[in-house]
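For this depiction, one protein chain was excluded, whereas all remaining protein chains were kept in their positions.
Every chain is named by a letter (A and B) in the order it is written, and numbering of its residues begins at 1.
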């Protein structure tokens, strides 16, 4: 595998088209932090399989088109070359390209906002990266989340953007699910578990989940293992707390914890017993935040996307290297002085 | 014109009252980024004309009073003298002073919160400026947006602050406007276009729109041109996407794109073909964000104010000079170490 990868990398140095393909594949791979074109190929396969299986080929087209548009936009903006070649400007685009056709109905207006959104996702990536670098932290998938929220929420204001599967907007209300989880048998649990990794790409399909896990495995055993464990922890915690069975079995409590587990457990910290306990706390908290945000976005009739992962992972990465808060004492220099 | 301006500037050096007037007029001008007292005079005229035409003289009084209170607050806080003299502490105040009497009914409680809000707008301007300067970016009109949201949202909690024109709070729901835009004739389109610049000041009046454009023209042909084009782009995109005709014809899809077009096209970047394409992308995206935020604030029963402009312009300004995101790799120094 790694021989083939070396050969491929050598080839991309000579062939501009291969190099462009490589950048885009790495962009897909970076959705779960992997700078690896083969991983990206598996991830795209997971999207395409899910799109075909559900009869929504526009999702597969949207993903590829948005990935390319986001990457080309980055080239036009003369971004950092190393970051570009690692696929750092593709992963938000590909997710925008999946989200828009999944939630909104096919049509000219849908493709128009998909193209605008894919280009804008690169601008937002630059903006969020600039802010987060202040604290040595990554943008994560927040550019995708923010851009997609703006795109799909507009469907409630624009008559030519009919909604396919989203909403309706509703006030949150208490759920009575006591005892319902006993209804799940082992097969259902297994399929729900596989759908966690698949839903990172908004795909509700267990085969896609296998493709995602295999795609991780060809790049990093730690990443694949932590993704699998993260999905299992999410399944256990969400069932124990009595989450909606429909949401749990569709993998909708799994995708953010998968990302948190991989990100905290082996990407931004090197795996160790201490780090794994820390990542476990973050993964469990991500399940709680997923439940909270499901209620939080309900009055707007939009999905959370990967925001629970983003917020929790930021909170768990930011403390690094600065463990001293501002004391509860005087600010330096008193109230506004006369300017000199 | 520029001779008269020079004479006026010379006069303000000798006369303290003229100087104070000059600062306040520049404050009004800075609503659309113009450090020019004549522009400010036109903008105030636009507000006053609109207020009189709709029989709401309290809006004109509120604008002037809040402008002065915000400026005086800045003086009392010993802010940077150059920024003060450029009117940087007036533009949020004047907008607060228009927003409160437009949305809430006249009365002692309304004037109380208007005065508090005008003073606070200067504090918020300082706070937001401090944060945004970390990334060499301006506060834009976010101090106005944030302060006014806090002021008018409170009307739902305080019985002595009756609402004049705002809300009611409602969940967003899909709109069916297909085909309705064909109903607009050329005159209606022309008036809707003029109301875009007017609604920057929350004024629903085409004559005020002319005054705003002329006010820009006396200061900068680029600014006037980009405002006109921005309003036209917003009209075209919002109609093409099937936005509410009532909102479009009132200029409510135009004011934020006007500000984005001017800000990105000629204020914060120097106009060039490359910059204009970038500004166009930002202007189109502002229309999408306006639609999204209209749905987003609906459950709270408040307007978006200029938040779509602020968020998009920040996203399009922040990338400057730092085009390298944090990689998806290890943080420096591992997990929390023992403090030394």
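The rule is simple: a residue touches a chain if its C-beta (ideal position, glycine included) is under 8 Å from a C-beta of that chain, and two chains touch if they have at least 3 such contacts.
What you see is a predicted model, and the numbers here were worked out from it, not measured in a lab.
The hidden chain makes contact, of the residues A:28, A:95 or A:289, with A:289.
Only one residue in the set B:79, B:96, B:174 or B:237 touches the chain that does not appear here, and it is B:79.
Among B:23, B:151 or B:252, only B:151 touches the chain that is left out of the view.
Of the residues in subunit B, those that touch the hidden partner chain are 30, 33-35, 77-80, 82-83, 86, 88, 109, 112-113, 116-117, 119-120, 123-127, 129-134, 136-139, 149-163, 167-171, 267-270, 272, 274-275, 278, 299-301, 317, 319-321, 323-324, 336-339.
One chain of the complex is left out; on subunit A, the residues touching it are 77-81, 134-135, 171-178, 180, 238, 240-244, 281, 284-285, 288-296, 298-299, 314-319, 322-336, 339.
Following the convention adopted for this analysis, only the chains that are shown with their structure count from here on.
The centroid of the Cα atoms in subunit A and the matching centroid in subunit B are 33 Å apart.
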